[in-house]
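With one protein chain withheld, the remaining protein chains of the complex are depicted in position.
Each chain gets a letter, A, B and C, in the order it is written, and its residues are counted from 1.
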Amino acid sequence: MDRVVVHLHAVVSLLGRFPALAGVDLDVAAGEVVLVQGPNGAGKTTLLRACAGLVPIVDGEAVVLGHDVRRDRRSVRRHVALLGHASGLYEDLTVADNLRFVARATRAPGGASVQDTLDRLGLGGRLSGVQVGRLSAGQRRRVAVAALLLRRADLWLLDEPHAGLDAEGRERLDDLVRQTAAAGTTVLLASHELERARPLASRVVAMAGGQIRAEASAGVVGVA
Amino acid sequence: MRSETGTRVLGTLAVAALAVLAVMALVVTPPDVNQQDAVRLFYIHVPLATVMYVAFGITALASVLYLLPRTRARKWDLLAGASAEIGVVFTGLTLLTGSIWGRTTWGVWWTWDARLTTTALLFVLFLGYLALRRTTGDTDARAKRNAIAALAVSIDLPIVHKSVEWWRTLHQKSSLLDEETFLHPHIHGSMYWTAMLGIGAFVLLFAWLLIHRYRLALLADRVEDQGLERAIAERRAEVLTGAR
Amino acid sequence: MWHDAAVMAGKDLRIELRSRVATNQVAPFALLVLVLFAFALDPDRGVLARAAAGLFWVAVLFCALLAIQRAFAVEATDGARDNLRLSGLDPAAIFLGKAGAIAAELGVLEVLLGAGVVVLYNRALHGPALLVVTCVLATIGLAAAGTLYGALAAGLRVRETLLPLLLLPVVAPVLLAATRASEAALGGSPGDGWPWVRLLGVFAVIYVAFGVVAFGPLLEESS
Partner (left out) sequence: MTHVGYLVAGYGATFAVLAAYGAWIIGKKRALARELPPEERDPRWH
């Protein structure tokens, strides 16, 4: 089952004219949970967004889930789920509205129904009718995670996922990551919170100056 | 020989042609029976309007070439921008000479004459396009957006032209400024040749301007890219300087 | 494709219903513009009545600008734009959905403004067939060109000031044609209006087709 899900070689990516990625090499196999850690501005967020085909890659090779990201961005995106800093939800719509839009838009075939996902994230009851604009950051983050679940993607790109979640929220997120990795989904996780994220990861890479600098196998409990 | 001497020859030719035009237009050709000498403004107004359309045509064509994956290249985006900028300069001058001519004929600085109105709309349309070009953003994304904007403006031109023409010809017959009436061969021989010379001279000038404006764009692009290699090198060095 | 467009339009309209920006801000603004025109043009000298059609369409144009700014402000958070690109919705469908939602909003506003013109400028309505067709085609044209230029300007820091500069000259022919057609209808000689309606039709078809083709690359490129 050692299919390479993400293959990046000497990838250069620009934000405006700033070379956020300056020659990244990374290979991730199916089912792995790779933790990308590093200081602010190292390029972690850009790396994740580059894998999702959201940021133009100006140089190097990038193949995600068998698709060449540079030539065929749209087919990469169908199988990828990104949890970014911003929730990406519509503030004026209620929680249920937002998730119903995601479900209908991604036409998740046989995807978990909206209600089921809401319950798994503890958003079932009164919360589902509340406008996202009125939620706290933590609750908003949970709704974003719910949207992620609805997409049933093969590759999860989580950018600082634990940020803003309370203890219970983090617990639920960790369970979800373990379950989905066990089910074969590949996870690329960018985080500062080493002690929180490390137990989840099967491999840790360090990033700085827009490049992958060091590699360390976490060799830790959890996912093989 | 596509080096510097080539454009210098073109430059001197253009200037020479313009000089001869000025003499022919201001001195040699006879005054018009009812407009008297005001008609001499036509010898630059009509060529300016003609070259304006040529310039915007090149912008549209270059934008199409940029959008077609097979022919996509930075140079088309740069050419589209250069030609559009020159086009706007010529549009401004067309409006200026048209307005001066309006003053001599109807005593008002601005007449809602079909051609002048269309030209004024063109002026604003492409000013918007140039404003969009100046916004920042990563070069490839910006180039594709510029090309789409150029086409969005260009497909509007026939509609603008048609709607303004219908609007203005509801009341009076077609515009006096029309070059068909002015370039009609049976008019006095020297007038016709001067008009042709006018268009030739301004086309030469346009070619000269376009070549140099295009090179300026190429150069600016290269200076911008050159900065990029340096930025990537600095980026990589970030770690060495202990950016912990 | 039409499913995706419906999903998109549904989302946009639901946002408007929930946030009620359209009903609480754009609609009152539309009526305010009519009132301001009345202040500017002394009502009792009949100028207002004669210029009613033109003023109506200028007011519609301003409302269109607001509706388009609003439609793209909603997508402005970079998270929302990423999700839209990741959503697998066909870009052409996103264009049609957004344009459809804007067209629907403009339609409602036009009815409101129409009532305003009839009441405030005491112009009776004639030639309803011509008026309705003119409004429908002009609205489609405005929504299509507006959505296209909304995407062009989206993501730029200066989009509030850039959008009017880009869009208004392009839709000038729509203002011209719609006003002439409306005047023909109100003036009781609908025959003169139909050529203008054909022009509106051409404009609408061109910009819907161009939007459908161009929206994909635009969605990709807006940083």
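Methods note: a contact is a pair of C-beta atoms (placed from the backbone, for glycine too) under 8 Å apart; a residue touches a chain by one contact, two chains touch by 3 or more.
Owing to the predicted nature of the structure, the values given are computational and were not obtained by experimental measurement.
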Visible chains in contact with the missing one: B
Touching residue (missing chain; options B:13, B:38, B:61 or B:124): B:38
Full-complex contact with the absent chain, from B:73, B:216 or B:237: B:216
Touching the absent chain when the full complex is considered, from B:48, B:121 or B:232: B:48
Sole residue of B:65, B:205 or B:232 that reaches the chain not shown, by the stated touch rule: B:205
Touching residues on chain B - with respect to the absent chain: 3-4, 18, 22, 26, 31, 36-38, 40-41, 44-45, 48, 86, 89, 92-93, 96-97, 100-101, 103-104, 205, 208-209, 212-213, 215-216, 218-220, 222-223, 226
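FYI, only the chains that are shown with their structure count from here on.
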Per-chain Cα centre nearest the global Cα centre, belonging to chain: C
Remotest chain, chain C as reference, centres from CA atoms: A
Pair of chains joined by more contacts [C-beta pairs], A-B or B-C: B-C
Chain centre separation in whole Å, for chain C relative to chain A (CA means): 38
Centroid distance [mean C-alpha coordinates] between chain C and chain B, Å: 31
Euclidean distance of C-alpha centroids - chain A vs chain B, Å: 49
Shared-contact residues (touching 2 or more other chains) in chain C: 220, 223
Multi-chain contact residues (two or more partners), chain B: 137-138, 140-141
Residue ranges of chain B in contact with chain C within the complex: 67, 121, 124-125, 127-129, 131-132, 135, 137-138, 140-142, 144-145, 148-149, 151-153, 155-156, 159-160, 162-164, 166-167
Complex contact set, residues of chain C against chain A: 3-4, 7-8, 10-11, 14-15, 18-19, 74, 77-83, 85-89, 220, 223
List of chain C residues in touch with chain B within their complex: 145, 148-149, 152-153, 155-158, 162, 165-166, 169-170, 172-173, 176-177, 180, 195-196, 199, 202-203, 206-207, 210, 214, 217-218, 220-223
